[in-house]
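All protein chains but one are shown in place.
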Amino acid sequence: MDAILLQVLNGLDKGGAYALIALGLTLVFGTLGVVNFAHGALFMLGAFCAVTFDKLLKLESVVVDPEKTTAWGSKLEIRTPYVEAWLGDFGRFLHDYSVPASILLAIPVMLVIGIVMERGLIRHFYKRPHADQILVTFGLAIVIQEVIKHFFGANPIPQPAPPAFAGTAYVGALFGMGQTLAYPWWRIIYMFFSLAVIGAVFAFLQFTTYGMVVRAGMHDRQTVGFLGIDIQRRFTVVFGLAAVVAGVAGVMYTPILPPDYHMGMDFLVLSFVVVVVGGMGSLGGAVAAGFLLGILQSFASMNEVKSIVPGIDHIIIYLVAVVVLLTLPRGLFGRKGVMEE
Amino acid sequence: MTARNVVLHVADVHKSFGGLHALADVDLQVEEGTTHAIIGPNGAGKSTLLNVCIGRLAPDIGAVVFDGQVITGKQPHEINQMGVVRVFQTPEIFSDLDLLQNVMVPAFAKRDGAFRLNAMRSVATRTDIRDEALHSLEEVGLLGQKGAIAGSLSRGDKRRLELAMGLVQKPRLLLLDEPTAGMSRHDTNSTIDLLKKFKGRGMTKVIIEHDMHVVFSLADRVTVLAQGRIIAEGSPDEVRGNARVQEAYLGGAHP
Partner (left out) sequence: MWNNPARNDWFLLAGFSLVVLCLPLILEPIGAAYPALMQKFCIFGIFAIGFNILFGLTGYLSFGHAAFLGVGSYAAVWSFKLLTMNAIPAIVFAIVCAAAFALVIGYVSLKRSGIYFSILTLAFAQMSYNLAYSVLTPLTNGETGLQLSLQDPRIIDALFVAPQAGLPRVNLFGTYTSGGGYAGFYLCAAALIVCFFIALRIFRSPFGLMLRAIKSNQNRMRYTGFNTRPYLLAAFVISGMYAGLAGGLMAVTDPLVGAERMQWTASGEVVLMTILGGAGTLVGPVLGAAVIKYFENIFSSFSVTTLQGVFGFLPDAIERPLVSFLSLFVGDGWNLTLGVVFMLIVIFLPGGLMEGLRRIWSLFDRRPGGGDKVPAAQTQPAE
C-alpha cells in the first residue's frame, strides 16, 4: 500500500511537469495551429533562468584583509555576496529562496522570448505545412540549446531547493501509516505548484474575455477571424503565455532535475507523446494525460513490475502512445476535426 | 427484382446523422447505358447518396448493389476497381504533378489495379498508359497544357482535368457531382457537349445537378429527392410536369 502511494506521488510531480509543458504545446497547437518542436527548449530556458538568477545572487565582493592570513599563508579573502551586503537579511533570504524567487525573473524573460519567437518566426509559418513547422522549430530548438550549452557548459548544474523544503516529508503520517512513507518536500511543492499554474491557466481561459476569444479560436479559427477580432495580437499573447507556463515549469523543476542543455529535447519528446495521448488541441486531455503518464511511468519503474516485464520502465510512455494512437484516433479527449488526417 | 440491365441499385437505403434523416428509404435503379440525373433542393440528400454509392459513407440500413454485387462495406478503392468512378465537385487533383501525370495515375490504377511493386520499369516506357492519358486529355481539351502543374490551372480547367481523370479509367458507372456548378454559361455548354459525346459508349452516368438546363439536356431519367426521400422519378418531361416536384423544387428555385 505504501509502495503504491509512493509511486503515485512519484508520478505526480513528473506528471506535473509533463502536464505544464503539454498544456502550452497543445494551447499553441489548438489556437495557432502550429506544431512547436521548440517548446521543450522553452522549458529548458526557464530552468536556466533559475540558474542565471542564482549566479547573479552569488556575485560577490571580495575584500582582502591584510592583517589575517589563512592556514596556507595567503591573505584572507572575505567574500560577501552583493545581495547580502546591500539587502542584509532579505538578501540572505533571497539567496536561500533563489529557485522560487527566480520565477519573478523568468516570467518577464519568458514572455519576451515567447513574443519575439512568435513575431519573428512562428507567425510566418501559420500557413506552411505542419512538416515545415516541425522542421523550423526543430532547427530553432537546436539553436537555443547550443547557445545555452555555449554559455553554461554541457554539465548539469544542480540547484538547491530552499533549505526549509530541502528535507523529506513523512507523508505516511498524514494517513496514519507511521513514518514509512517519506517523500521530498520539494516534489510535493512542485505538485501543488503545477496544479496551481494549471488552475490559473484554466481560469484565465474560462473567466476572462481574452480567454474566451482564445477558446473560440481553438474551436473555429476562421470564424473568430471573421468577427473582426485582432487575432494576430491574441496569438502572440497565447504564445507568450505558453512560453511563460513552460518557463516557470522549468524554473521550479531545477531542484528535482539539475538542468542541462538537452533537458528540453528530452522533455519535448515525452510532452509530445502526452499531447497526442491526451488528444491534439485538448487542454484537459493534456493535463490528464500528463499526470496519467507520469504515474504510469513511476509504476513501471517499480521493481515488482520490472521483474515481470523487463525494460518496461523505459518504454511504457511510448508504448501507451502507440496503443492510444492506434485505438483512439483522436487521443483520450481529442475533439473531432482537430488535426484529422 | 433486379432487371437484367439495371447496373446500379440503391436498395432501400436509410442514413441519418443524429436526428436528421439524410436519406430515408431511398430505392433507386439505374439502367445500363443511361444518363440518370438526381436533382433536388439543397440538403435533399444528393451528396449523401453519392457518398454512399462510392463507399465514403456506410448506410444505416439497406445496401448498394452494382452489377449484381453488393458494394456496401467495400473499400473505396475496391469500388473504383469494379468500375465505379466519381468525379468530384471540388476538384480533387494532384496539384503538385503535371497534367499528364494527373491522368496517368488513374490510368495506371485501371491497368495495374492491385498493388504491384513496379519499381524498376520507367514510366516513360509505358507508352500504352501514356497514350490513353493523352487521349483523355485531348477529349477534354487540355492536351495543349499537358506539361503544366495541375495546381496552376484555372478552376474550370481543374474540373475538366477531373473529368479526364475519370474518363481515362473507362468507367462502367460514372458519378458526376454537380459537374457544372460555378461555371459560366459558356463553360457549362461545352461541358454538356463533352458529356454528350460519351453517350452510347456503354458508360452509365449518374449526374447530381442543380442546373435544370444541364439536367434536361443530358438526362434520360430523372429522380427527384427532397428531404431524403424520392418524391418523383421518370423521364425529364414527366418530372417537369409533376406538381409535387414543382412545389418542392422547381417552383422555389426557378420562378
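We just call them A and B in the order they show up, numbering each chain from 1.
One rule holds for everything that comes next: a residue touches a chain if its C-beta (ideal position, glycine included) is under 8 Å from a C-beta of that chain, and two chains touch if they have at least 3 such contacts.
Note that the structure is a prediction, hence the values are computed from the model and not measured.
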Answer key for A:6, A:22 or A:35 versus the chain not shown reads A:35
Can you tell me which of A:136, A:205 or A:252 touches the chain that was removed from the display?
A:136
Applying the definition given at the start, please give the residues of chain A touching the unseen chain.
35, 121, 124, 130-132, 134-136, 138-143, 146-147, 149-150, 154, 265, 269, 272-273, 276, 280, 310-311, 314-315, 318-319, 321-322, 325-326, 329, 339, 341
Which residues does chain B use to touch the chain missing from this display?
54, 75-77, 80-81, 86, 88, 92-98, 101, 104-106, 108-110, 112-126, 129, 147-149, 152, 165, 169
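Definition applied: only the chains that are shown with their structure count from here on.
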Centre distance in Å when chain A and chain B are each reduced to the mean of their C-alpha atoms:
53
